[in-house]
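The structure under discussion appears below in the form of structure tokens.
Shown here: the complex without one of its protein chains, the others still in place.
Chains here go by letter, A, B and C, matching the order in which they are written, and residues are numbered from 1 within each.
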Amino acid sequence: MTEPADPTLESLRQRLTAFAAARSWEPFHTPKNLAAALTVEAGELLEIFQWLTPEQAAAVMSDPDRAHRVRDEVADVLAYLLQFCTAVGVDPLTALAAKIDRNELRFPVPGAGGGSGADVKPDVGE
Amino acid sequence: MTEPADPTLESLRQRLTAFAAARSWEPFHTPKNLAAALTVEAGELLEIFQWLTPEQAAAVMSDPDRAHRVRDEVADVLAYLLQFCTAVGVDPLTALAAKIDRNELRFPVPGAGGGSGADVKPDVGE
Amino acid sequence: MTEPADPTLESLRQRLTAFAAARSWEPFHTPKNLAAALTVEAGELLEIFQWLTPEQAAAVMSDPDRAHRVRDEVADVLAYLLQFCTAVGVDPLTALAAKIDRNELRFPVPGAGGGSGADVKPDVGE
Partner (left out) sequence: MTEPADPTLESLRQRLTAFAAARSWEPFHTPKNLAAALTVEAGELLEIFQWLTPEQAAAVMSDPDRAHRVRDEVADVLAYLLQFCTAVGVDPLTALAAKIDRNELRFPVPGAGGGSGADVKPDVGE
């Protein structure tokens, strides 16, 4: 039941699948429900930061209580993302590698001769 | 520039860091901004499902256009999660392994002698 | 301190402004923070429904505890929406009236002679 020191994404995905199966939770784990749960948990991560100044936000991990909440919400987001991927049959690592490939073409590195002049980061999501 | 056939989470995290550094995007990548972006992208994934019936949602990957959007939004969510983890110094795999360990204690497997009787899945997020 | 039986949106907006001013919370109420808080609260409303079947969701208000949570989250969403509107100087009623006007042109009522044939609702958000 204990995980080796260095878990992989795939080993954690399998643990989550076994965890849900042992509790008969598969009927709840539809793609739509899991996408909703993922959004809810992302909101809970954002909640930690919503009223913080940039300085407080940058130091979030030096507050033990907030640091624990951050790790916990990161885990929840990743858990629902992996369970969503299981439900729809998507490999998240392959999907991200393909997206980075595309973004390298869509957003060329600015030439050595000049800056981009942009004062707002473009949206890399499509 | 091409990724080997089997990328790891860590290799993708490093590609994302290099991608942002090459474009001087680090100033935008504060923990607070990245938590916001993560929530926005999770919402975009949910958007694909919002009006679908359970049947349509279950068949989402058999529609090529929807399947592409799903893969794309999964990639965006994972990208911002990894960049957030870089910004705050959290290892997402360790965080998730620890959370599963805790959840195995919080939600014992129902005994062989009887079901849980619950008709609603408990919230495993804390 | 008590509100008349029939509050208007504008009277509630003013109560929220006075409430925040009396507690010196204005510095926290930037447009960006309030947009984040709005998203977080919308997620908390969605959380109530995330694992419910369509039948359970339709009967949500017949469970007193869930009904209270629903009213509470509706109030939170509306509160942050009004405070956001105050921060950016937008009149939400005028904005919505204009949007409905536009949507009446974008989505004509299907003619009496035939259905639309669509099995998925279009996105009316732009």
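Here is the rule we use: a contact is a pair of C-beta atoms (placed from the backbone, for glycine too) under 8 Å apart; a residue touches a chain by one contact, two chains touch by 3 or more.
Every value quoted in this text rests on a predicted model; they were computed, and no experiment measured them.
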{"item": "Residue numbers in subunit A that touch the chain omitted from display", "value": "36, 39, 43, 47, 51-52, 54, 56, 119-121, 123"}
{"item": "Sites on subunit B contacted by the missing partner chain, in the whole complex", "value": "28, 33, 36-37, 39-40, 42-44, 46-47, 49-51"}
{"item": "Residues in subunit C touching the chain absent from view", "value": "1-3, 6-9, 12, 15-16, 19, 22-25, 28, 30-32, 35-46, 48-49, 52, 54, 57-58, 60-61, 70-79, 81, 84-85, 88-90, 92-101, 103-104, 107, 109-110, 115-116, 121, 124-126"}
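Convention: only the chains that are shown with their structure count from here on.
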{"item": "Angle of the C-alpha superposing rotation, subunit B to subunit C, to the nearest 5 degrees", "value": "180"}
{"item": "Approximate Å spacing (C-alpha centroids) for the pair subunit A, subunit C", "value": "26"}
{"item": "In subunit B, residues with contacts to at least two other chains", "value": "36, 39-40, 43, 52, 54, 121"}
